[in-house]
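Heads up, one of the protein chains got dropped from this complex, but the rest are sitting where they should.
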Amino acid sequence: MKPTIFKAFVFATALSSFTIIAQNTPTKLSNTYLEKVIKDNSSYLNQGKVADYIPELAKANSQAISVCVLGPKGVIYKAGDYKEKFTVQSISKLIALMIAVEDWGEEKVFERVGYYGTSLAFNEFAHLETMPTPLNPMMNAGALVTTAMIKGEGDEGYQRILERIRYITNNNTIKINQAVYLSEKETGHRNRGMFHLLKNKELIDKDEEALNNYFKQCSIEIDTEDLAKIAYFFANECTRFDGDNKYKNSSISELLLSQMLTAGMYDYSGAYSRKIGIPSKSGVGGGIIAADPKTGYGIAVFSPALDSHGNSLIGSKILEDLSNKLGISLFKK
Amino acid sequence: MKPTIFKAFVFATALSSFTIIAQNTPTKLSNTYLEKVIKDNSSYLNQGKVADYIPELAKANSQAISVCVLGPKGVIYKAGDYKEKFTVQSISKLIALMIAVEDWGEEKVFERVGYYGTSLAFNEFAHLETMPTPLNPMMNAGALVTTAMIKGEGDEGYQRILERIRYITNNNTIKINQAVYLSEKETGHRNRGMFHLLKNKELIDKDEEALNNYFKQCSIEIDTEDLAKIAYFFANECTRFDGDNKYKNSSISELLLSQMLTAGMYDYSGAYSRKIGIPSKSGVGGGIIAADPKTGYGIAVFSPALDSHGNSLIGSKILEDLSNKLGISLFKK
Amino acid sequence: MKPTIFKAFVFATALSSFTIIAQNTPTKLSNTYLEKVIKDNSSYLNQGKVADYIPELAKANSQAISVCVLGPKGVIYKAGDYKEKFTVQSISKLIALMIAVEDWGEEKVFERVGYYGTSLAFNEFAHLETMPTPLNPMMNAGALVTTAMIKGEGDEGYQRILERIRYITNNNTIKINQAVYLSEKETGHRNRGMFHLLKNKELIDKDEEALNNYFKQCSIEIDTEDLAKIAYFFANECTRFDGDNKYKNSSISELLLSQMLTAGMYDYSGAYSRKIGIPSKSGVGGGIIAADPKTGYGIAVFSPALDSHGNSLIGSKILEDLSNKLGISLFKK
Partner (left out) sequence: MKPTIFKAFVFATALSSFTIIAQNTPTKLSNTYLEKVIKDNSSYLNQGKVADYIPELAKANSQAISVCVLGPKGVIYKAGDYKEKFTVQSISKLIALMIAVEDWGEEKVFERVGYYGTSLAFNEFAHLETMPTPLNPMMNAGALVTTAMIKGEGDEGYQRILERIRYITNNNTIKINQAVYLSEKETGHRNRGMFHLLKNKELIDKDEEALNNYFKQCSIEIDTEDLAKIAYFFANECTRFDGDNKYKNSSISELLLSQMLTAGMYDYSGAYSRKIGIPSKSGVGGGIIAADPKTGYGIAVFSPALDSHGNSLIGSKILEDLSNKLGISLFKK
């Protein structure tokens, strides 16, 4: 196939068009290519640090690296330790926000949390002194609010999040890592402190069950392929990778994608936006999802060693390579 | 198929495709349509407040409203008081950043300023106590740094900015509003305070001439059509509206667009990103530019009454309508 | 020489010596005089506001005013509703600090809390983000630390505080107001939040029993005369009003008095220091103690309506009058 012909063909199908527009030299996504990207970035392995503020997290396999790309029509590419399981951690904040908005409407939810980007750390609490609400639902303080807003008694908030993740991934085997949950509950003094400060601000009405739900949602265990399906879901107006559109909702996907770009990588979001430019959300378990609404691709990476912002260090590096090579930054023409 | 022909074809389809994708009922952009949008939003006129911290700005015609949309191949639509002149104010920060990056490279510039989004006001200085650099080049503190980094003695920094704006608009009649400049210089105690704090942090090496350059760049007078040409320039990899590509540079446009989305509307950027989703930059003179890299459209609005964040209140409203009706948010599929 | 005669003699000399130095026109302290001071200040009754963030506190008799002055050798003057009972609240922080220092030594205690004055509110938590320890043991955050440092399991920390207050006042009928305690425990979200943030900073090692101890110590019920005995105790090197010197310790009294002057009236301490100049400590129950080491007088006032700093509004006014008229500010020659 000659380049010009290939170009014309690809234009007609949105799928590869992004590679052509971006690069002129088309990159063919393949498992081999993803393996190369992993290899290219594996030298960073020793620069990050596995989260150890939750003792159970410190047990993660710090050498693991994986990447999975899921495109329209079920196209999937994967490489590395993609069968390795890990906890979703803050990536669950997207699901909690989604359900809270379904329960209350976006306006009511954002009376209790802001839309702000920030230069502050993911677990900052000082702003609760000066601001009427947490800055955004991607940082811990805001996520405590959205989780507590999910309707339901006791652990129902958590069960609804778990159920939604199982739906999105179409994987009913997904469940909590009980050891991680108990470890978070035992040592999560900072989150517990914020939880009560938020009660003091009358932004949370529930008791500590709601805090437990937060710890539980963070402790849901998943693999990289599951994660790519979550990324795909938000890249495609909340349509499932297999086309099921029970939850299709472009307003929610736009909300989530804009929050991912604004705050999904915490205080690194601004720099990430410039370097990678794809709406993304990280978790301290080492996962990152990147959801590209332009092409509909959902990308997931995993590597538990974190940078100083609490994001997977190699995960960001791999996404930077993918973004540059595929030309899928939102800011590229 | 020769490249140029192929491009023409793509342009022809891309343009309508975004309207179709977005709405199912395609909206035809037209002067009439823009007039309607202005009319729809004119009821907000009394809710904003013309900036009065600079006395000369308080003299602006608070009733003026205009909008101008400039698309590929010179397509242009405009409505309202688009011949009204006003000062660019903070929109000039984009030009200053562009030239500073040309002079020093992005890395050197961002050693002195951050990439951060924020919940802080455009003229906040307290973060200079705790952070090594200003948060981003869109807020005043960061813009003082980038302007001071532009190479050249005396008012050369300013002259280079003026010259670049004249180039981008292809309009050599553009010049400073001397009364606004003198008013800003006379009353700009807060900017002057920050300027010296930045010298104290060794982020600015120059003397008060560099501060004057900042006041001067803000005082450059322009109309809505000129502004749309600036928006177009950044939406199109720094290619001029007439196709001239002397400064073409996709790296710089990506940097600027990502900063516009992250911080261009100050502490309103996160909410703006969710509601409008187009990289934008406002000025307290009442102008806003919105640059859409997906479609290559450059949009400019003008209405001097500001909201509490320092952004044109009606300007934001008009852009929200345009974004929704045309479906050009970056977060829309 | 019979005690009563001796007392009268000592009073006559002690009293006039300090008044003469201060004023040249000696003021004779008497019950009548105190009644006049109360009357003079009763017009402020409607300017303050009874604490209502703890529901049970809102039930206080907002009209009550009392004052009690206890001098060397048992001289005592009192006026107003001095039999009215109220909870000590933050005045208990002095006792907790005293016992923590006895248990660990001052140096160890002040590794976990600072000596700082402040412009911040009594219940501020944002400084826990940026400072290694709470600012001082007079604000809530610091007091949570000192209470938790008191050695003992379960409620022993509280029991030791209660026992010490009973000792100082020689009043074994003093006990907790259970309704206030339960109300504080139920609604003290902010203190609970800080407690867990302090655990997160590894400044508190204990579980929520220690927080309950804090709520309990605040809920100890007392009257104005008891309070004057506490003031006397600290004004006299931890010697009891009846001369018992079991706990005599000038180092601890100097520590407490310096902390009272620096931070005992929270962010009002600096202004209070200028206007009144006597080491003092307030509680949101409406009590204030003032301990003057120069003359050895202990003063207590009570009036539950608070000013914006959380101090008894009329209490401060009465103390200002007493300080001025008796000339007992530490800053007077």
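A few remarks follow.
A, B and C label the chains in the order they appear, each numbered from 1.
Going forward, contacts are C-beta pairs under 8 Å (C-beta built on N, C-alpha and C of every residue); 3 or more make two chains touch, one makes a residue touch a chain.
What you see is a predicted model, and the numbers here were worked out from it, not measured in a lab.
For the omitted chain, the shown partners it touches in the full complex are B, C. Of the candidate positions C:E56, C:E184, C:E225 or C:D267, contact with the unshown chain belongs to C:D267. Of the candidate positions C:G114, C:G157, C:G193 or C:G287, contact with the unshown chain belongs to C:G114.
Touch with the chain that is not drawn comes from one residue among C:K78, C:K93 or C:H127, which is C:H127. Checked against the full complex, the candidates B:K93, B:K185, B:K199 or B:K317 give a single residue touching the omitted chain, namely B:K199.
Contact with the chain that does not appear here is found for just one residue of B:F125, B:F215, B:F234 or B:Y268, B:F125.
Among C:S92, C:N136 or C:S312, the one in contact with the hidden chain is C:N136.
Residues of subunit B that touch the chain left out of view are 124-130, 189-190, 192-200.
Residues touching the missing chain, restricted to subunit C, are 17, 20-21, 24, 114-119, 127, 131, 135-136, 235-237, 250, 253-255, 257-259, 261-263, 267, 269-271, 273-274, 277, 279, 293-294, 296, 329-333 (touch as defined at the top).
Keep in mind that, in the parts below, only the chains that are shown with their structure count from here on.
Interchain contacts link the chains end to end along an open line, per the touch definition above.
Ranking all chains by how far their C-alpha centres lie from the centre of subunit B, first place goes to C.
Of all the chains shown, the one with its CA centroid nearest the global CA centroid is A.
Subunit C has its Cα centroid 57 Å from the Cα centroid of subunit B.
Centroids built from CA atoms put subunit B at 30 Å from subunit A. Note on chain placement: the centre of subunit A and the centre of subunit C lie 51 Å apart, centres being C-alpha means. For subunit C, residues touching at least two other chains, in rising order: 130.
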